[in-house]
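Heads up, one of the protein chains got dropped from this complex, but the rest are sitting where they should.
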Amino acid sequence: MIIHLKSSVSPQEAARLAADHQAIHFNDGSQEVLVLSAKIKEVPGTLQSLTEADFPTDTDIQLASKSYQSKLREITIGEVTIGGDTKNTMMIAGPCSVESQEQVDEVAQVLKKLNVKTLRAGCFKPRTSPYTFQGLGEEGLKILADMHDKYGFNIITEVKDSSHVDMVIEYADIVQIGAKAMYDHSIGKRCGQTKKPILLKRGFGTTLQEFVQAAEFILSGGNPNVILCERGIRTFETGTRFTLDLCGVAFMKEKTNLPIVVDPSHAMGYRYGVADLTRAAIAMGVDGLLIETHPNPAVAKSDAAQQLDLDEFQKMHSTLQPIAQAIGHTLI
Amino acid sequence: MIIHLKSSVSPQEAARLAADHQAIHFNDGSQEVLVLSAKIKEVPGTLQSLTEADFPTDTDIQLASKSYQSKLREITIGEVTIGGDTKNTMMIAGPCSVESQEQVDEVAQVLKKLNVKTLRAGCFKPRTSPYTFQGLGEEGLKILADMHDKYGFNIITEVKDSSHVDMVIEYADIVQIGAKAMYDHSIGKRCGQTKKPILLKRGFGTTLQEFVQAAEFILSGGNPNVILCERGIRTFETGTRFTLDLCGVAFMKEKTNLPIVVDPSHAMGYRYGVADLTRAAIAMGVDGLLIETHPNPAVAKSDAAQQLDLDEFQKMHSTLQPIAQAIGHTLI
Amino acid sequence: MIIHLKSSVSPQEAARLAADHQAIHFNDGSQEVLVLSAKIKEVPGTLQSLTEADFPTDTDIQLASKSYQSKLREITIGEVTIGGDTKNTMMIAGPCSVESQEQVDEVAQVLKKLNVKTLRAGCFKPRTSPYTFQGLGEEGLKILADMHDKYGFNIITEVKDSSHVDMVIEYADIVQIGAKAMYDHSIGKRCGQTKKPILLKRGFGTTLQEFVQAAEFILSGGNPNVILCERGIRTFETGTRFTLDLCGVAFMKEKTNLPIVVDPSHAMGYRYGVADLTRAAIAMGVDGLLIETHPNPAVAKSDAAQQLDLDEFQKMHSTLQPIAQAIGHTLI
Partner (left out) sequence: MIIHLKSSVSPQEAARLAADHQAIHFNDGSQEVLVLSAKIKEVPGTLQSLTEADFPTDTDIQLASKSYQSKLREITIGEVTIGGDTKNTMMIAGPCSVESQEQVDEVAQVLKKLNVKTLRAGCFKPRTSPYTFQGLGEEGLKILADMHDKYGFNIITEVKDSSHVDMVIEYADIVQIGAKAMYDHSIGKRCGQTKKPILLKRGFGTTLQEFVQAAEFILSGGNPNVILCERGIRTFETGTRFTLDLCGVAFMKEKTNLPIVVDPSHAMGYRYGVADLTRAAIAMGVDGLLIETHPNPAVAKSDAAQQLDLDEFQKMHSTLQPIAQAIGHTLI
């Protein structure tokens, strides 16, 4: 149950009402908003005279639901806008990890040439073993900031736990919450306090319901700029690294008002399928793609098997715009 | 290990050699062929002088593997050809079950108008409960045969167990082996004895390796016309009926020489995602699509939630050719 | 909805009523029984005067449900009885495949010494590749029949498709329907026409609901002697062969009236875990265990990694009776 309070209700009073009703309270720019449990189907008596509008919801997918806001949310990052009526599909590309200034610059030059506007690379790596490369940390963030300054890219990079969330928010244009950090409410709540766009990756063992509910932690903190990212779920099939869940993408398009990005690189785990899956996602009309590309995948410090080399990336990229256009979209 | 025997070896001698080496033997139209376990990496001594060519394979994906035959197999059904160099994508459509002559005819007229050439409907339904509609059986096959005669459709229908495999082979232009019957070797072997194209559906709990190995039961019986069909696997995600495994489609395109059909209807389980997933599959360059459509899904005797009505089907169909063309394919 | 018809209703009239109401009809030894869809919650008007008793059910788990018959079914095979009030746990053991008379006899002697009464081995093997050992067929069945005659064992062996179901029913004391054949209604219906006990294995991609519904195909054919067998499901975890679903065993104990057997050998896939999982299943109070043991697993023609050798089997067996007794059961 989402309640828009009347403009006569002060923020202080709204906060007090929230406490009384075990609700979450934030100001969405236009009004004070309360969000109560979805189990509550009618406006409580004591709130009725203070309520401007109310939106009952079926489940705890509330702020993200089409039943609250039927129109796709529009999100602007620098010169790039996705969602809303734009029919834009944003290409995000870059290496899995920042390894050096030279490595990132080499990728950046190719992306710049292709007019890709969003550069992605990781600095804090959520590896499954302590005995492997863990990322360059803040040194990597500074390299990415240089790329922003030098070429004008929007920068997206990952936060993997709450110890460095402030640092990532400072440097990044889009903050990626990694698949393994998706359930971390400290990150979610902290990201709710900024207005920077948040790209939330689905955990590989996470249901669609839980995934979108994780976005509610950010949205209910007051940040309306959340992007959902499908990156493959873990199934019995191990011939590929994960299983890209495009049925899930269809589900999210149907049920939510959040833009959707697809990451075929992590799902596939092998470069041979990445181009095909990218084309598939574009044909579905998603709002963005996230593709890993590296100057020399064979020596990459992480995810070596799945990163396209720069030639492969360019070759793939040249095939995408016609598909986008066939469904009335524009690849940016 | 696949061995092409020299033309001097008679079929009888080939059969004897097969028995001696625990191999499977068939004639592929050009020569006598033996298939031994993939664990055998060198031609056995006693066969060396009789061997024209040999093809070691990594796994028991042998006849279907690119390492045996790198080129995509070409399959012709009536006036339709897929695979090979055709770059054709075949549209297969129709109701889940044959319910009556009128119901099928109503669908058939729409498909005919759209120039869809392949009509699909089930007569033997592999239901999970004995207390639900089990299909019309041979009566249904006769209705489909009428559609073939009246409109010229290629007919595809499902065999669900070996008790009626002969009957289905007789009536159908393409024999569908259902997902639940995929491991049934009696069906596989029987289908190896015909030349009719076989559309083999992946079991929803079946790995890609096992799936393609199931095709080997048919191929090694001497029928080269096998089509693989991805129709969704069972995962932890139950917000959709199954999870369409397009990573798996990429795997099969990379590793096998068999044409691939995608069935988004069964994967999704809800009509709202079917059009998007169809577009995704076409953009991957698959060889066919299998879509359920029914004059009145609300009263369908099976799979009511996922069947498009005829208007929805036509609306979707009108969006597909541009996507096919964007990747150089033709929808037929 | 299950309906017990009044004794005044003849079998012929019952059959006619079944046809009229799209119901399944059989005689359960005491009365004519109709089973209608579970969606029907009230006795149809035309049947009311003919109905002795009626049992509405929540789902199409009907004859197997505790809401129809709350007491565990009792099943007798030769001198062995399980279920009912017996608190017996039946040990079933033997090699994966019948490979030769000598191999089976060597196992049989050990089992006889341990007072194990039920011998299991496969003759028709549902292998995933056509290029591996497919079983001895009827020759194997004859070897098993010899063991029955020589030592008095109950024999259990697997039917993998409907082409040989009659043959297996003739030779076996318990007919095993394999995990891959579980959805084969021809087998299910044929097994409904005998009174021989049927051990139905859960498909590795099969939900509990579907699994028990598969038993309904047999029960509604008139055979009350169905045993459910949990043998591991396919999950993302591939460090072990399958994942033994003991939560599922708890579910079936709670919801159904059918005896339950657990097969830890196929679930684990490695001999090292089999003894521990066997002890776990016994402590749950299951009605039987199915364990693979082979005189020389290293040379076994199938499932080499998971079969215990005869010493390992004996060592494990010596630890089981105390656990059974700790929960008031007897291992037989």
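Labels A, B and C are assigned to the chains in the order they are written; within every chain, residues are numbered from 1.
Heads up, the rule we're going with is that contacts are C-beta pairs under 8 Å (C-beta built on N, C-alpha and C of every residue); 3 or more make two chains touch, one makes a residue touch a chain.
Nothing here was measured: the structure is a model prediction, and the numbers come from that model.
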Please identify which of the visible chains the hidden chain touches across the whole complex.
-> A, B, C
Among A:S37, A:S67, A:N296 or A:Q314, which residue is in contact with the omitted chain in the full complex?
-> A:S37
Filtering C:A267, C:L310 or C:I332 for touch with the omitted chain leaves C:A267
Using the definition of touch stated at the top, determine which of C:L136, C:I174, C:I187 or C:L208 touches the missing chain.
-> C:L208
Given A:S162, A:N296 or A:Q321, the residue that touches the chain left out of view is A:S162
Missing-partner contacts on chain C, residue numbers | 205, 207-209, 232-233, 235-251, 253-254, 267-268, 272-273, 276-277, 279-285, 319, 322-323, 325-327
Residues on chain B facing the left-out chain by the touch rule are 205, 234-236, 238
With the missing chain put back, which residues of chain A would touch it? List them for me.
-> 23-24, 35-38, 60, 62, 126, 128-132, 134, 160-163, 180-181, 183-188, 203-207, 209-210, 213-214, 216-217, 220, 233-234
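Everything below uses one rule, namely that only the chains that are shown with their structure count from here on.
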So, in whole Å, the Cα centroid of chain A is separated from that of chain C by 48
Gap in Å, rounded to a whole number, between the CA centres of chain C and chain B | 32
Would you give the residues of chain A that are in contact with at least 2 other chains, written as numbers and ranges?
-> 205, 235-236, 238
